[in-house]
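Structure first, then comments.
With one protein chain removed, the remaining protein chains of the complex are shown where they sit.
Moving on, here comes subunit A:
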Amino acid sequence: MNAITQDRSDTLAPFGTRLDGVTDPVRKAATGALHRSGLPDRRVEEWRYTSLRFLAETPLAAPADVYDVAQIQAQLEELGLTDGPLADLPRLVFVNGRYAEAFSVLPAEVDVSLFAKTQTFGPLSCPDRDPLTALNTALAADGAQVRVPAGKKGGDVLLVSLGQTDASVSFHPRHSVTLEDGADLTLISIQAGRGRYLHNPVLEVSVGAEANLRHITLQTEGKEAACLATTYAQVAERGTYNSFVLGLGGVLSRQEIHARLAAPFATVHVNGAQMLGGRQIGDVTSVITHAAPDCISRQTVRNVLDGHARGVFQGKVYVDRVAQKTDGYQMNQALLLSENAEIDAKPELEIYADDVKCSHGATVGALDDDQLFYLRSRGVPEAEARQILIHAFLDEALGLIEDDVARTVCTQMLARSFPVAGENA
């Protein structure tokens, strides 16, 4: 353990003096932890398959406060936020990590405040354990704090993060979503941008008793961008946190989720799909903790990898001694479209209760020659036949999105990503 208890401040060089002079006690503690751990390298088990080395190569400044309004408008149009099924939905838009009031529309039944004003960190995150969360805690400037009052239906709300920069910058939004007992919400997170930036959000999710949160994340960050996102979710009795992540963009992305089933009969879904090409790396890491009996967790992740792309799946299901009658399922499947594409899958079960039903698995394969020939023999050109089969593979995952609008949007974004970014580069 010496490797991570010594001072590894040198790995923080890209952030320059931004970490100096912190006074707030929470931020100070996080900064201290970060100086000890540094940014994780591949000797740390949780980061064995995803290297952050390229972050060390460029200074990451704080983003400028000004941005090009016309360019932001163009990005919103490109994302389908001004036209189509998303156009009328309330939205909280952040540009380079700062709330952009001009582009936002507040939801009706939902209370929204801004981290920039409250400066309040939630209780669920673990900056001591998770270096990227410590980094966020030290540098967070703004974020959305969303609360749905007890018994209220919040409808669909968009949480949009746009990066837009010419310089190399990083931003670290700090979001929280709280559903009081019996509340209901669909949160659609969109992560997008242009330029070279690190987007390092932390989201703390608290789902009350019998509350239901559907959370869909559409990650379509810029080609040169990195997105290192961490979500902490806690679900109370008979509550449901149903999440889905679609990963398409970024040169490097990691969607890390820690979900805790804290009371009986709670349900967590941590599903996802990613389609990557070129030299993209996409990491889906999850830790699902069954801390109470009679809870259900489901995880289905599908990866399509072309070119030199690399997918990483680390999924751990932890079943506490008290969590009898746990029902857990986990499956990671990958379709490799090129000889140089790679998937690293590490499914883990850690079970301390004796009366549980848990299963997990992982598959890796190429497109099926028989299926390709069947389509081609019906006159479908080879490139189109391949797309049909790739779509079919991902469609089974997209079918798990319970919100119709979000599923439609994800399907459209996926179709726009064909052919797979970067092809066989």
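Criterion: a residue touches a chain if its C-beta (ideal position, glycine included) is under 8 Å from a C-beta of that chain, and two chains touch if they have at least 3 such contacts; residues count from 1.
Please note the rule applied: contacts and distances are computed from a predicted model.
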Per UniProt, the name of the complex member that is left out, chosen from "C-type cytochrome", "Aspartate carbamoyltransferase", "ABC transporter ATP-binding protein" or "STAS domain-containing protein": "ABC transporter ATP-binding protein"
From A:A87, A:A366, A:A392 or A:A415, residue that would touch the chain that is not displayed: A:A392
Which residue of A:A13, A:V44 or A:V380 touches the chain not shown here: A:V380
Hidden partner interface residues of subunit A, rising order: 369-371, 373-382, 384-385, 388-389, 391-393, 395-396
